[in-house]
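Complex shown without one protein chain; remaining protein chains in place.
A and B are the chain letters, set down in written order, and residue numbers restart from 1 in every chain.
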Amino acid sequence: MSSRPMARIRINGSAVEVACAPERILLDLLREDLNLTGTKRGCDLGTCGCCTVWLDGRPVLSCLMLARLADGHEVTTIEGVTPANGLSSVQKAFVELGATQCGFCTPGFVMTATALLRDRPGATREEIERAISGNLCRCTGFLKIVDAIQAAAKEPA
Amino acid sequence: MHLDPFELHRPTTIDETVALAGRLAPDVDYIAGGTDLLPNYKMRLNVRANLIALEDVTELRGLTLDRVGAMVRLADLEGNPEFANAFPGVAEAAGEVATPLVRASGTVGGNLLVETRCFFFNQSYPWRESLGFCLKADGDKCHVVPQKVKCYATFSGDLAPSLAVVDAEAEIAGPHGRRRVPVANLYDQGGDGIRRHHLGPGELIVAVHFPSASRGLRATYRKLRIRPSYDFPELGVAVAARRGSDGRVERLALALGGLETFPRRFDELTAALVGTVPTETGVRALAEAVQKSVRPVHNTFLAAEYRKKMAGVFVRRATAHVLGLGETAG
Partner (left out) sequence: MAEAHTPPYRLIGGRIPYIEGPLKVTGRAEYTDDIRRPGQLVARLLRSPWPHARLRSIDVSRAKAMPGVAAVMTGEKYPTPFGVLPITHDETAIAVGKVRYIGDIVAAVAAVDEATADRALRAIVVDVEPLPEYTDPRTGTEKVAEPIHARGLNGTNIQKEVVQHFGDVDAAFAKAHASVRVRGNFAGVTHAFTEPMATIAEATPDGRLTVWSATQVPHYLHRALSEVLGIPMHRIRVIKPEVGGGFGGKSDPLPHEIICAALSIETGRPVKLLFDREDVFVTNHGRHPTQNDVRIAVDRDGKILAYDIEALIDGGAWSSFGTVTTYYNGVLSMGPYRVPNFRYRGRRVYTTKPPSGAMRAHGGTNIRYSVELALDDLAERLQIDPFDLRERNALPPHSTTVNQFRITSTSFVKCLHAARERSGWDAKFRQLPYGKGVGLGCGFYISGSNSPIHFTPKMPQCTVHLKADMDGGIAVHCMQADIGQGSNTLLAMIVAEVVGVDLDRLHVVRVDSDVSPVDIGSYSSRVTFMMGNAARQAAESLRDQLVRAAGRITGYPPEKLEVGHEKISVRHRPDVSVSYLEALHGAMERTGALLATGAYTSPPMGGDFKGARAGTAPAYSFAAYVAQVDVDVETGIYRVEKVWAAFDCGRALNRLAVEGQIEGSIHMGLGQLMGEAMNYRGSRLMNPSLLEYKIPMPQQMPEVECLLVGDDDPEGPFGGKEAGEGPLIATLPAAGNALYDAVGVRFHDLPITPEKVVRGIELRHQAGRPWKGDG
């Protein structure tokens, strides 16, 4: 007996009820049905991290998540971690320290980095490298991304 | 990339799950974290019309030192300090799987039953169609060893060898009730890349149980891969040991994955060191014997020859480490 045809997900703090086939992928729902295009599609197979969102605050790959299974959970996207005015400390550090070049991977990194600093504010450089090793960047070589995360760690959120 | 339509079922108890699976068989798969299943479904590898989500089955959750539910996320296992203290090799292996993003969703049960891999199998539908489908999906021949009608897809899970060497047991539920199987025996040693474990139709792993006698064993998991993240094991070596106060080896268990169609323990070989005071020579002999006995095929990035040689190197280093001998060069 199938689940009901709607999914009820909290997205960026608001309850959203959306018609959703069982095979609908969360990334597609976010980008196409809800017009939340900040989360990017890089590979659709979990091999790049551009689609990173939070599920109950935890960074996950939205391209490998059935939208229906997010039902009852809290999804946060890049739109949800951006303050109403200005930029978060992670976002500001990414801009100022050159951690974003083409920017396509950036929302995914911001999601991963923001969660990391929330949970492990004292993360070492090594721990940061490990934590971001699911997000691929082809432009920066990662160095300035790690610098930015370290710098953001020192700023008040 | 989109998925072809399927029915999604969300049972809440084991009994309901097993009954559902029985009713829908054989056109059914379980979905746990989805990080192994969904990429394969997107590439149209053996897709089914029914998915049973294990998300809501509460009995599959829970993490204690005695029992880890099958739906426990790899990140939670890796990040649990008490568990890591008791079973360092298992925590280490959990932390070596894929990437942090995958580990946030991927589960213990999912990793135990991760689909075997081969670079002729793990390809998109058009790719496979253009070459001719293989034995493991839609076809009737093996592209790796064309003269055999047998599948050589490699066992690619990281957890299984580490669980095997601490004598962990998998609790399985099925139409005929519950049973427990040592993790080492979960996999079909006589099987191949397709028929590779002993779970029957509709059976699922409920939890992994840990003997308290295995707590605190010195253990490690060493993974051979090109990159420190993302990649599946080209070789995985798990070893666990305990030395007595007299310096003799009380326990020593070794298991390898990532080389053949199943992970394998090497009890006959490690037995030789039990009861002895370990020496570098003894460890080297063990490593050489293991190296001799493994037979990887070339269906991954690194050449089979090299992986075979590294089996010896990794076994030597890992075993020396857990026996407190230091990992000197060969």
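In the analysis below, a contact is a pair of C-beta atoms (placed from the backbone, for glycine too) under 8 Å apart; a residue touches a chain by one contact, two chains touch by 3 or more.
Computed from a predicted structure; not experimentally measured.
Visitor: So which of A:A7, A:C20, A:L66 or A:C105 would be touching the chain we can't see?
Guide: Spelled out, the listed residue whose C-beta touches the missing chain is A:C105.
Visitor: Tell me which residue among B:N50, B:N80, B:S214 or B:S229 touches the hidden chain in the full complex.
Guide: B:S229
Visitor: Identify the residues of subunit A touching the omitted chain, counting contacts across the whole complex.
Guide: 31, 35, 37-45, 47-48, 50, 77-79, 82, 87, 90-92, 94-98, 100-107, 110, 126, 129-130, 132-133, 136-146
Visitor: Over the whole complex, note the residues of subunit B touching the chain we left out.
Guide: 1-2, 4, 119, 123-124, 126-127, 129-131, 224, 226-231, 301-303, 305-306, 309-310, 313, 329-330
The rule is simple: only the chains that are shown with their structure count from here on.
Visitor: Can you give the whole-Å distance between the Cα centres of subunit A and subunit B?
Guide: So the centroids are 29 Å from each other.
Visitor: Which residues, counting only subunit A, touch subunit B once they are in their complex?
Guide: 1-3, 21-23, 25, 28, 44-47, 49, 52, 55, 58-61, 64-66, 68-69, 112, 130-135
Visitor: Considering the complex alone, what residue numbers of subunit B touch subunit A?
Guide: Contacts found on subunit B: 1-10, 31, 34-35, 38-39, 42-43, 51, 53, 55, 75, 98-102, 104-105, 228-230.
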